[in-house]
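Below: the structure, in structure tokens.
A single protein chain has been removed from this complex, and every other one stays in its place.
Going by the order they are written in, the chains are A, B and C; count residues from 1 in each one.
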Amino acid sequence: MAKSAYEYVKQFELADKLLPGCWIVVRVDGKGFTRFCEDHGFEKPNDERALALMDDAALAVMAAFPDVRLAFGESDEYSFVLAPSSKLYGRRSSKLVSLITSCFTGSYIRRWPERLPGTPLRSTPLFDGRAVCYPTLKILRDYLAWRQVDTHINNLYNTCFWALVKAGSSQTAAHERLKGTLSSHKNEMLFSEFGINYNHVPERFRKGSTLVRQLKRIKVERPDGTEGARERWETAVLHCDIIGDAFWRDNPHLTED
Amino acid sequence: MAKSAYEYVKQFELADKLLPGCWIVVRVDGKGFTRFCEDHGFEKPNDERALALMDDAALAVMAAFPDVRLAFGESDEYSFVLAPSSKLYGRRSSKLVSLITSCFTGSYIRRWPERLPGTPLRSTPLFDGRAVCYPTLKILRDYLAWRQVDTHINNLYNTCFWALVKAGSSQTAAHERLKGTLSSHKNEMLFSEFGINYNHVPERFRKGSTLVRQLKRIKVERPDGTEGARERWETAVLHCDIIGDAFWRDNPHLTED
Amino acid sequence: MAKSAYEYVKQFELADKLLPGCWIVVRVDGKGFTRFCEDHGFEKPNDERALALMDDAALAVMAAFPDVRLAFGESDEYSFVLAPSSKLYGRRSSKLVSLITSCFTGSYIRRWPERLPGTPLRSTPLFDGRAVCYPTLKILRDYLAWRQVDTHINNLYNTCFWALVKAGSSQTAAHERLKGTLSSHKNEMLFSEFGINYNHVPERFRKGSTLVRQLKRIKVERPDGTEGARERWETAVLHCDIIGDAFWRDNPHLTED
Partner (left out) sequence: MAKSAYEYVKQFELADKLLPGCWIVVRVDGKGFTRFCEDHGFEKPNDERALALMDDAALAVMAAFPDVRLAFGESDEYSFVLAPSSKLYGRRSSKLVSLITSCFTGSYIRRWPERLPGTPLRSTPLFDGRAVCYPTLKILRDYLAWRQVDTHINNLYNTCFWALVKAGSSQTAAHERLKGTLSSHKNEMLFSEFGINYNHVPERFRKGSTLVRQLKRIKVERPDGTEGARERWETAVLHCDIIGDAFWRDNPHLTED
């Protein structure tokens, strides 16, 4: 049983290193979540518990992989951003993708009972993952803008759609009614027909979740009993605009080398 | 908020199709399982409950992905084999790797309470994944032989090691004693010092687990009350030799086009 | 001028190793050869001098790279086959593709005056190259069959087309007349209208060129003046069928490990 006679098979494993010097985005996406949401009675158009659970899973990824600098999530997807200088797992694509997807999936399941108590998990939620390189900060920001604009477009559509359905429309009729409408029409419809001011819809739904490490000042008791302070990195869950410059100006550490 | 202005970022996603006509092996591997085993008090050298849990997770993968023809597992790793003709997810490497790793991780966690009742899960088990192409059946069989020989080598070593430790040796002394010993020496040591006939060690520990779909004859009651039979594919968990020809002769469907 | 400060840029060169255990085909293709043929007054439908020049260039590639086992050429393209066991340049795709393309281009230009004396080279002939892996002999043979069938189809079409044009038809009318015709129609047209028996068209035009190393018996004079023989590998240029089994049976060394 000579081990060596078979070890040649290791050569078939080809290198899959991601280009150095680029931002890496690993995005995980729910597989078959339309069905998964129905099976578990998620609220429409947004289930706050389920979104908070996605955030929990993403927080677990950030805790496990300090190289993840930033994460952005919406609906059943989450994007994790690694810096151009990251050398995590030699930048091997399958290592990064599989470990982050594994961590996300596992954390989603483990936190489920806290976020959806009373709703047993009937099937295993699956996520796929992929890694994409973005050569410059500008393109990375365009990627994130693409996802946040998507959040907005989908949420506005879904808010209208489910308002119509809850008001008695069939799903087919609701889709038909919304086909080709502009954002302004949808805003108007929400307001005039359903009394919903879209701008008052929770920011979490309209802007998704942005996870960013921030330096927090923490009060501590000194040995002599007096009160002092120290700083600690904590990951904040924000629901804010990340398209404009303000967010990036406020978080300069995100774009440092 | 023009969506189109940002959509160009989609082009940065590069193709990662695996070569057609090759066997695909997706292998998942536990990350940091030495620590994970300690934290959860796994029995040494083998924890039957934990191995059965690995098998459960692999069975869930085979149920979710009918293109997986065969799986082989040992210790904290599992290899899943797809046929050369498989077109699953267009043979995209990151799709296959991430979904199988996600399914494996999720199933491992969900089945944990059944296999290790009374042992709460203290941390999220992580698995990495990778996909490797093997051009011919011969090389695929060499790959599987490589893993099964590895199972044997590791198990023989670990059986000796833990026998020594349980008998009072320090871990350092046990490693020292085993350094450079041949298989025959280890077999002899087990028998003469600990009364263990290595060939009587359970096959699961010596040969790992092989999951294979088999056509089973199932009794059914016909509408008229008489008894009939029909056939159904079921996945069997075997602990047998897969290096020799017998296994492949007995399962000809594994190697069909 | 510290060299080391800049050497980090070497890391950006990513691995491009071709999967071991597969047949490698490097195919070079003329770029813009329609124009190149016109500019140099190549005969239609086939210019025997130009085809012989392609063969010369391919012979030079086989002389320079002993790992090339077989080559097949037609029109302005040539395919070079390396064995699954070849380790040439660590199977790096860009090395193999660029060196073979460089050697082919250079040899084509250097041999030009011998094959087309009196026709000065007016522009630099360009060839692109690519490497493709084929996992099994069956698929490799299907690849070669694909190219040889292509040779036949194009040659039959072109033979008809230029017969029509030489007989006074416009190129547009000739294309129009041939559109959608079956092979049998074209054979019939050639015979009845132009007195050409397609099977008597030179094999070089109908079957392309196959370059294969063959062991040749060579007469030598021994030191004592008597005549002896020794064997030597020589590359033969054949114009034969490579789709059927006969060619492969006659050249068993092509498919050895």
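As a working rule, a residue touches a chain if its C-beta (ideal position, glycine included) is under 8 Å from a C-beta of that chain, and two chains touch if they have at least 3 such contacts.
Everything numeric in this text was worked out from a predicted model, so none of it was measured.
A.B. asks: Consider the whole complex, including the chain that is not shown, and state which of C:72, C:127 or C:198 touches that chain.
C.D. replies: Candidates C:72, C:127 or C:198; residue touching the omitted chain: C:127.
A.B. asks: From the list A:133, A:174, A:189 or A:242, which touches the chain that is not on show?
C.D. replies: A:133
A.B. asks: Write down which of C:46, C:75, C:93 or C:251 is the residue touching the left-out chain.
C.D. replies: C:93
A.B. asks: Where does subunit A touch the missing chain, residue by residue?
C.D. replies: With respect to the unshown chain, the touching residues of subunit A are 19, 21-22, 84, 133-136, 139.
A.B. asks: For subunit B, enumerate the residues touching the unshown chain of the complex.
C.D. replies: Residues in contact with the chain left out: 11-12, 14-15, 17, 19-21.
A.B. asks: Mind pulling the subunit C residues that touch the left-out chain?
C.D. replies: For subunit C, the residues touching the absent chain are 1-3, 5-10, 12-14, 16, 28, 31, 60, 64, 93-95, 97-99, 101-110, 121, 124-134, 139, 142-143, 145-146, 149-150, 152-153, 183.
The criterion applied here is as follows: only the chains that are shown with their structure count from here on.
A.B. asks: Do the two copies subunit A and subunit B share over half of their interface residue numbers, or under half; same or different?
C.D. replies: Result for this pair: same.
A.B. asks: State, to the nearest whole Å, the distance from the C-alpha centre of subunit B to the C-alpha centre of subunit C.
C.D. replies: 46
A.B. asks: Return the distance between the CA-based centres of subunit A and subunit C, expressed in whole Å.
C.D. replies: That gives a centre separation of 52 Å.
A.B. asks: As a quick test, compute the distance in whole Å between the mean CA positions of subunit A and subunit B.
C.D. replies: Once rounded, the distance between the two centres reads 31 Å.
A.B. asks: Out of subunit C, which residues touch more than one other chain, so two or more?
C.D. replies: 19, 21
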